[in-house]
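The structure under discussion is supplied below as structure tokens; questions concerning it will follow.
Only a single protein chain was left out; the remaining protein chains are all shown in position.
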Amino acid sequence: MANTVLSQPKFGQLVAVDDRIKRGRILQTVGRFSGGVVIPFASYFFLWAPILVLVLFSFNASRTVDVWRGFTFDWYLNVFNSMGAGSARSSATLMESLRNSLFIGAISTIIATVLGTMLALSMARSKFPGKKIVDGILLVPMVIPEITQGISLALFFKIVFDYVQNTTGERWLPGFGTIIIGHVAFNISYVAIVVRASLQGLSKSYEEASYDLGANYWHTFWRVTFPLILPGIIGGALLAFTLSLDDYLITFYNKGVGSGTLPIYVYGMLKTSVSPEVNALSTIMLAVSTVLVGTSLWLQGRNGARAD
Amino acid sequence: MAMWLTARTRKYSGVLLALPSVLWLVLFFLLPLVIVFVFSFMTRSTSVTGVTLPFTLSSYERAFNVFDVILIRSLRIALFTTLICLVIGYPIAFYIRTRKTVLGRNIALFLIILPFWTNFLVRTYAWQVLLSENGTINGFLRGIGILAQGESLQMLQTEGAVLLGLVYGYLPFMVLPIYASLRRFDFRLVEAANDLGARDLQVFWRIIVPMTLPGIIAGSILVFIPAIGSFVTPDMLGGTKTLMIGTLIGDKFERDRPLGAALSMIMMGMVLVALVIYAWGMRKESQNNG
Partner (left out) sequence: MQRRILMMLVLLLVIIMSLTPVFAQDEPQTPAITEITWTCPSGFEGQTLVLYNWLYFISDTAIQEFEARCGVTVRLETYGSNEELIASMRQGNPGYDIAVPADYGIAIMAREGLIQKIDVSRIPNYANIDDLYKGLSFDPNEEYSVPYLWGTFGALYNVDVIGEEITTWEQIWNFPGRIGWTDDQRSILGVALRELGYNPNSTDEGEVYEALDLLLGYATNSNLIHISEDPTPLFVRGDLDLILTYSGDAFQRILECECDNFKYVIPVEGSVLDVESMVLLKDAPNPELAYLFMDFIHDPFVAALNTNETAYGSVNRVAVEAGLIDPEISQAIIPSDDVLELMWVIEDIQDAEFIYADAWDEFRIIISR
């Protein structure tokens, strides 16, 4: 329908019109669609209210969360103290689970980013028989609920490990390896989809020019394609890292001894009472990610502004 | 055109590049699902594997006869979650897209994504604190006199609480794809339509919605799937009346594996049906446009 509304000459005229003058009116129109500012602001409040509660109670002098009993930094001190040796068992476990989370997140992000980027290159830049099937397989992790994925993977490892033990006598155990395999499995798709999107937005002419000038595939990728799709790759990697840090179910069903992550620790804690140290740690993590993500967005914004 | 870069080399490199990922996904994703599929047709037992022969359909029978209430409820909650996310998420995406500067747009986007950098469990826990009978909201309502002292609203352990938790948890999955498709959207089309006398609603339904449909579809799928399989949210915010399929699958992994497997398969079936409907809707839409 949209095509019939817009006939070619009209569009040509429009392009010539000064964008800035028109923008005011366009915004008025679309502003009505977004319910003015009421819905967005209510939504932002909705998103931030629990976070504010969390931050607030990380400074609460009481261990319980129903009442405010004055201001304290104790929980933060506990978190920092537990980074050293000789700390209380529970804080030490908290820090260990944080380390595990970061380790698993980092390794699985690296593997998933490399594999996912390769897959994206393949999907966006070449044709081969069975590509449709690959396309389908790529979507599988996004359409399988986590609980099914976690349990099916656990059953799979059990069968494989039993087979290995029966044939070689060697005992394989779940642990970091099994968790990372699971995390990579669901992250490949997300990375591939994000990177493919940035490849699709990139004209093939850059790469063709590089080939014309005699560069081989390897050179072309590193000197031309890679720098151009780097934002996409970073975006995909960030997404993968976030998903990995947040995962509870796949980790729960495939963990071994000493490989529990932060979500596993927190969930165990929720069964009794959440210690304010968790609130403090969450606030610290939030602050760190705010600075990191904020800086990157600010830089992108500056670059974008310059590009405009 | 470089002559040496023939179709054949491209095909070769394409296969090579895709191979590791495909192997990984087949080995660690599809094969495990095949195991679940096989388990779902086996007989439950109190053995180490939890399953035994013969092959039977009894787990499916029980799933549909006994657990039909749970299946329907899960489907309903997931659909409502998707719908609410769409209704809230669309205006947010619009709001972000229409910020005047790149910086403003980034800040608006940033404020959506940032809460999701705290752990999902911790966020859900924060809602527990907010909704509890002695929690923040009830305390506030008592403070301003809407509720009398000692009175409280029961918000936790209701379907509303579960819906709220799910919407909260998955809203960005809706906002981001819609925003992505709005980013590519050329607003001069709106201008053109207005110039040609189209009213706002017409513009919205005939131009903006069709152009952002891929984003809407992607967002809906991304919300629907985790919502229907949700485990943590109903566990933490729900009660006896909000039992969902994800919780049941987790429970049956420990106690009755064939039934758990059958429930998993049925849940995946529902996801598949949703995907087919979406795909069909999308094709129809593109036919209309074409």
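Per-chain numbering from 1; labels A and B assigned in written order.
In this section, a contact is a pair of C-beta atoms (placed from the backbone, for glycine too) under 8 Å apart; a residue touches a chain by one contact, two chains touch by 3 or more.
Please read these numbers as outputs of a predicted model, since none were measured by experiment.
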Omitted chain touches shown chains A, B
Based on the whole complex, identify which of B:T82, B:S132, B:S181 or B:S264 touches the chain you can't see. B:S132
Subunit A residues that touch the omitted chain in the full complex: 64-66, 89, 93, 154, 157-158, 161-162, 171, 173-175, 255-258, 260, 268, 270-273
Contact set of subunit B toward the excluded chain (per top definition): 44-50, 66-67, 69-70, 73, 128, 132-135, 154, 156-157, 235, 239-243, 253-256
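Keep in mind that, in the parts below, only the chains that are shown with their structure count from here on.
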Taking the mean of the CA coordinates per chain, how far is subunit A from subunit B in Å? 15
If you look only at subunit B, which of its residues touch subunit A in the complex? 1-2, 5, 7, 10-11, 13-18, 20-22, 24-26, 28-33, 35-36, 39, 88, 90-92, 94-95, 97-98, 100-103, 105-107, 109-123, 125-127, 129-130, 132, 134-136, 139, 168, 171, 180, 187-196, 198, 200, 203-204, 206-208, 210-211, 221-222, 225-226, 228-229, 231-232, 236, 246, 249-250, 253, 260, 264, 267-268, 271-272, 275, 288-289
Interfacial residue positions of subunit A with respect to subunit B in the complex: 1-3, 5-6, 10-11, 14-15, 22-23, 25-27, 29-35, 37, 39-40, 43-44, 46-51, 53-54, 57, 65-66, 115-116, 118-119, 121-123, 125-129, 131, 134, 137-138, 140-149, 151-153, 155-156, 159, 181-182, 184-185, 188-189, 192, 197, 208, 211-212, 217, 242, 245-246, 248-249, 253, 262-263, 266-267, 270, 274, 278-279, 282, 285-286, 289-290, 293-294, 297-298, 300-302, 304-305, 308
